[in-house]
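See structure below.
The complex appears here without one of its protein chains, the remainder shown in place.
So, chain A:
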Amino acid sequence: MELLKKTNIDFIGMRKVSFLVSGIMAIIGLLGIIAIARGTANMGIDFSGGTEMQIKFAQAASTQSIRDALAKAGVKEVELQEITGGNQVLVKMHKSTGKSADQVADALKAGIPGNTFSVESSTEIGPSIGEKLKQDTLVAVALSMLGIILYIAWRFDFKFGVGAVVATMHDVLAMIAVFYVMHREVNILFITAVLTIAGYSLTDTVVVFDRIRENMHKSLKDPMITIFNKSINETLSRTIITSVTTFLAAVSLFLFGGEVIHDFAFALVVGVVVATYSSIFVASPIVALWEKHAVETKAEAA
C-alpha cells in the first residue's frame, strides 16, 4: 500500500502564506504566555489554587456519580479523590468556576438523592505548583533548547539548530494559542502535553534536516531552494505516515479517554497537527532562506 506517489511540491515557495499563518499563531501564543504569566489565562487548580471540600457520605458513592452530579449543575473542572474507608471524598474545585461550597452541596443533594452526606471541611487551597517549580521548569526548557542548538549545530550547522528550535518554539506557541483562544484550562497535564509535542516536533524536524544534509552532499551545484524542496518531498510520505499513526493514538485518547484527560488528549491532537506542519513549512524554509542569503552574499563578495 502506498499513500503518496513521488511528489514535487514547492513547499519553500509557499513560505509567504505559511510565515503569515505561523506569525499570527506565534503572536497569539505570546499573548497566551503573557496571560499565563499574569495569571489571567484559564489556569488549573495546580497553578491557581481553589477550594477543597471534604465530604462524608452515608453510603458509598462512586467518583463517576459525583462527577456526573456536579457536571449537571455546571460545576466542572473538579478533581475528585476518594479517602479510603468511611465513604469520604475530597473535592478540589477551581477558583474561576465561581462556584461556592454551598453550590457543590446543592448539586450533590440534587444529583445523588437518597444518599445523605455532610461537609466535613471546606478550605481554600493554594497552588500545588509553586513559583520555584515554575522557574525550575522554565530553566530546564531553556537549557534543553540550548543543548539542542549545540547538538544540531555540531551535527549539521548552526542555522539548522536555530531552525529546529524556532520550529519547536513555534509549535509550543501554537498549542498555547489554541488553548488560549478556546479558553481551555492550562494545568500540569497541558504542560506535559506541550513537552511531549516539543519532543515529537523536534524528531520530525531533524528527519527532514537529515535528508537535506544528505542531498546537499550529493548535489553541490543545485540551488538551495531546490535541494530543500526535494528533501521535503522525499521525506513527505514518512512525515505523513508517522503523523497519521501518532494522530490515531492521540485521537483515540481524545474520543475514548473520558473527561479527565479530554483536554490533555486535545492538546496532543493539536500538537501533532502543528508539529507536522512546522517541520515542513517553518523549520526548513527558515534555514533555506538563511542559507540562500549566505550563499548570495558570498557570491557578491567574490
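Heads up, the rule we're going with is that a contact is a pair of C-beta atoms (placed from the backbone, for glycine too) under 8 Å apart; a residue touches a chain by one contact, two chains touch by 3 or more; residues count from 1.
Simple rule for what comes next: contacts and distances are computed from a predicted model.
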Candidate names "Cellobiose transport system permease protein", "Ion-translocating oxidoreductase complex subunit C", "Protein translocase subunit SecD" or "sulfate adenylyltransferase"; UniProt protein name, chain not shown: "Protein translocase subunit SecD"
Given A:12, A:41, A:55 or A:164, the one touching the chain that is not displayed: A:164
Among A:7, A:63 or A:297, residue touching the chain not depicted: A:63
For chain A, residues in touch with the removed chain: 1, 3, 49, 52, 62-64, 67, 79-85, 88, 90, 123-130, 132-133, 136-137, 139-141, 143-144, 147-148, 151-152, 155, 164, 188-189, 191-193, 195-196, 198-200, 202-203, 206-207, 209-211, 214, 234-235, 237-238, 241-242, 244-246, 248-253, 255-261, 264-265, 268
